[in-house]
Each structure stands twice: as structure tokens, then as C-alpha cells.
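Only one protein chain is missing; all other protein chains are in place.
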Amino acid sequence: MSNNYEHKPKLVPYPSNAFVPERDLGKRPVLEVNHLGIDFGGLTAVDDFSIIVGRTEIAGLIGPNGAGKTTVFNLLTNVYHPTRGSILVDGMSTAGKSTHQVNHMGIARTFQNIRLFSNLSVLDNVKVGLHNSMKENFFAAVTHGFGYGKAEKKADKEALEFLDFFHMADMADAPAGSLPYGAQRRLEIARALATSPKIILLDEPAAGMNPSETAELMENIRRIRDNFGIAVMLIEHDMKLVMNICEGICVLDHGKVIAKGTPDEIKSNPKVVEAYLGKAKEA
Amino acid sequence: MSLFFQTLISGLNLGSIYALIALGYTMVYGIAKMLNFAHGDVIMIGAYSVIVTVSSLGLPPVIAILIGIAFCALLGVSIEFLAYKPLRKASSLAVLITAIGVSYFLQNIAQLIFGTQQLAFPKIINLDAIKIGSVQIDGITLVTLCVTAVIMVLLTLFINFTKIGKAMRAVSEDKEAAELMGISTNRTISVTFAIGSALAMIASLFYGATYTYIKPTTGSMPGIKAFTAAVFGGIGSIPGAMLGGIMLGIIEQYSKAYISTTMSDAIVFGVLILVLLVKPTGLLGKKISEKV
Partner (left out) sequence: MAKKNFNNALKKAFSKDALTIYLVVAIYAVISIMLYGDLASRQLTNMLISVSCYIVLAVSLNLVVGLLGELSLGHAGFMSVGLFSGCLFSMWTVDLIPMLYIRLPLAMIFGGLFAAIVGFVVGLPALRLKGDYLAIVTLACGEIIKNIITNLEITGGALGLTTTNSGSYIYSKPKVLLPYAIVLVLITVVVMMNIKKSRHGRAIMAIRDNRIAAEATGVNVTYYKLIVFVLAAFFAGAAGVLYGHSFANIKPAVFNYNMSIEILVIVVLGGMGSINGSIIAAIALKALPEMLRGLDKYRMLIYSIVLIVVMLLNSNQKFIEFKSKFSFKSLLKMKKKSKKEEISNEQ
């Protein structure tokens, strides 16, 4: 395991009551969310959600089904526009921006129900991720001259590197829709990484995976952080994965944050236990 | 002032025809999730059936109408069975193109049998006009309005209170779930096509009586307008189709009377676009939000 960091670093306060890993201290946090909330026609889905994510932190967002975790992701990427609160990506507010602009600002994401460009090839899926970093204007595209070849060659090389990172360069020409489930999940992450984000949001990346695939995923998440030096925030139901790799965890229930802290703190938090066991009683 | 009311009456008359056709579009869309482009041509076939039964065979109008309704219902069901049923799992575009093919087919069959020239539609409803103040209401208009109102009430009752009506609503909500509850999707879709086509036949009676001439392409423009009306009211919604049809008829007649006869189509379609821009799913359509 090529992990540069201590497995479970100490979380230190930043700037006040929030916590980031010690190594990210003194740097501007990649994500700073304050009192975020959204109402759907009088129904409050998420309320007073605040979080600070360090530049290279692996953060977890957990909670029982229907707690509003995916809604938080949709708010962070402006798929839904928040009713209240503010989001700062690397110090810049995302208010009023559209989803693609938020991506330019540095947030990339994957989806709970995989959303690939299924008719495009695997390579092209990643190249869509490279869309904004490519220097290829409309004129070059129409004529296939004026730097088109150079830009495409560079994009091909970069896209293959991303695929190689997930050991799927050999599938580059296959249509994305034809990939097996696990590979589709990896491709979605590769595509998100190709947009050169500062933080990547993973929505239930381990859903439907067997233990060995989950172990590989954990390894991949760490490699993403180490290789690209970016932050990762993930929603996951697999507690083993969360407790193993997340440095800071935020627990959501009924749209509200009920606990925040290190895995050890979360494990022993009575409110968290209640939220999960309470659900078990209902079921 | 008399022009205002006269226009209102003619608008209601035209709107009723649109509404009857729009019901067929909207019911089929709600249940089979397809645009039945050939629906307009069922009107034309229905009108020709009356010409054959009344003008050529000399049957009494009531029997002719019953035969026409049965024939169109059968036609609707067979079109569904032959052309659309094999495409249940195909893309919506494939179904649309097939429906266009069916539409061409019906028009050309009619052209082969009856020729391209227009035929006179027999006068089957003889009722004197009545006068309220300075406003004159034709007998046929009166019949149109009354029959349409009765049909709308009956259809609403049918959809809400009969077993098959409930099955139709269930299939349009969620096909798989309905199937699991023991509802036969295929049978429900067939019934929908039968009802829609029967309504189109009734619309053809009023259309023929109002415009008096029929040719193979007769169904196409009212078909498109009625389709517009269905979208206007919110496609898939039965009250929406009724409202959309009547409003469209009224808008069309008022723009003809007060603005310009030649620009009325542009005005009707313009209003449709405006409504959709403000309410993207039509007046009474359900808001569909994509789950992320």
C-alpha cells in the first residue's frame, strides 16, 4: 500500500468548531458549506447542513435511507439550487452557478444509479471529462485542422492514463454500456477525475460490490487522494469501508446533521446508534 | 357584441371536435406512452364510412353511426395489434415513425378507394337553428355541444368508477405494477385504442357536418390541432384534453374573427408555445421530475 499518510490522522479544528486532518491545516479547505438547506414545496429535505472538508481529506457522509445524503450531493453540484445557506469551493461561492460551472470550479461527482454515456466508447467517456481542458475551438473541430490532431492526440493520451489508473485501458474501445457493473463504476470515477476536480463526490461507490471488489475500491479511493492530491467525499452504507478509509464522518438523519467526528467518535456516539437502531426497530 | 357570442359558439363547436379527438391522443399517450400520429386519419376513415353507409347504401343515420363506431373501434384495435404491439419495447421514435407510416397507409388506402377529389358529407343531423337574442345557434352546433358534454361526463365516470377504467388509470401510472396486480396491459391498451377511435368517429360526424366535404387528407390538420390541444392541456390528462381542445377551438375562432383569418394557425400554435414555456407539461399535466 503506497499510502503517504498515517492511516488515521488526528483531526484538528479548522477554523473553529469544524475539523480537518492535521496535514491540511493552514490551507484553505476545499469545501466549506454553511447552513445549507432546501425545501421541496414546504417539505424540508435538508436543513442546516454545514461541513468543512480539508484539501486532501477523505470524508464520509452516512445516515439511514432517506436521510437526504444524495440531496446534499445534488445541492453541492447545484443540480438542486439550495433554499438557504452557502457553499464555498476553494473559497469561491457556487451561488447562482449552473451544474457545469460548479464542475469547472472543482467539484466532480458520480451517481448512485450509474450514469454513463452508454453509447460512447469508454475512451470517449473519459474524453468528455477532458472537454474543458481541451484546446480545440469550433473551427478546428469543423475542419479537423488548426491544432485538432494535436489536441485529440493529447486528450487520447491523457484519457488512457486515467483508464490505466483503474486498470481498464484495454477496454478503451468498448461501448461504455457494454461494460460489466464494476467496470462501469470505475469508469464513472475515471470520467469524473478527468475534469481535474479539487474534490470528488462518490455516491455509494461500493453499492452492489462483493468484498474483494470493495477492498479494491478502498484502495482506489486512497490512490485517488494520494495521486491527484484531491479530497474525496463519499456516501456509503458499507460501514466497514467508511470506518476504514474516512477521516472525518458526518452523519445525517431526517435532513439534519446529528453527529460529526472521527470514525471512533462516530462509532461511540449514542445519537448515531439510535438513528440506525431506531430504523432497525421500524423494519 | 353579437359577433362575440357568435364566435364563442363556433369556438365551442370547433373546440368540442378538437376535444373529442384530443381525448384519443391523450388516452393512448397516457397508457401506451406513444404519439399515435395515425389517430387523425381515423377521423377521415370514420367520415368515409358514413358516406358509404348513408350515401351509397342508404342506411338510416343511427345504424350508420353505430356501424361507423364499431368499424373505427375495430380499426383502432387492429392498428394497435398489427403495428404498435410488436414495438412495445422499441424506442419511442421507432413507434412514432411506424405511426406516421400507418397514417400514410390510411390516407393512401382512402385515396385508392375514394379518389383524391372531395366527397360531400351526407346531412344526417337535421335540426333547426335556434336564436337567442341576436345569436343564432345551428342545430348541428347544438347537437355537437350536447353530445360532447354527455361524452365527457360518461368518460369521466367510466375512467373513475368502472373496473376497466381503473385498470386504464393503473396502467398509465405504472405498467409493471399494474401487471403485477393482475391487470392485462395488452387488453387495457386495446380497450383504450377502441375507445379513442370510437371518439374519433363521433368527432368525424361533427367535423363532416360542419365542413361538409371529406377528402383523404381531411384528418391530418384537425389531427395535428387536436394533438396540439392534448399537449396544451397536458398530454396524458383526460380533463386536460377536454380543456385544451375547447380552449384551442375558442382561441382559433376568436383569432379568425378578430385578428386575421389567415394567421389563425400561427396564433394557435403561438399560444401553445407560450403555455408550454410557462408550464412545460401543459395546463393540467403532471410535473415529471427526473430523479438524480
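Should a chain be cited, it is by its letter among A and B, assigned in written order, with residues numbered from 1 in that chain.
As a convention for this text, a contact is a pair of C-beta atoms (placed from the backbone, for glycine too) under 8 Å apart; a residue touches a chain by one contact, two chains touch by 3 or more.
Only a predicted model underlies this, so the values are computations on that prediction, with no experimental measurement involved.
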item	value
Of A:Arg55, A:Lys69, A:Arg191 or A:Arg222, the one touching the omitted chain in the full complex	A:Arg191
Touch with the omitted chain, as defined above, among B:Leu3, B:Ala90, B:Ala129 or B:Val150	B:Ala90
Contact with the hidden chain (one of B:Phe5, B:Phe81 or B:Phe105)	B:Phe105
Candidates A:Lys27, A:His144, A:Lys240 or A:Lys267 - the one touching the absent chain	A:His144
Where the missing chain touches chain B, by residue	29, 35, 83, 86-87, 89-90, 92-94, 96-98, 100-105, 107-109, 111-112, 220, 224, 227-228, 231, 235, 260, 262-263, 265-266, 269-270, 272-273, 276-277, 280-282, 290, 292
Touch list for chain A against the chain that is not drawn	77, 79, 98-100, 103-104, 108-109, 111, 115-120, 124, 127-132, 134, 136, 138, 140-144, 148, 151-152, 155, 191-192, 195
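In the analysis below, only the chains that are shown with their structure count from here on.
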item	value
Distance between the centres, which are taken as Cα means, of chain B and chain A, whole angstrom	50
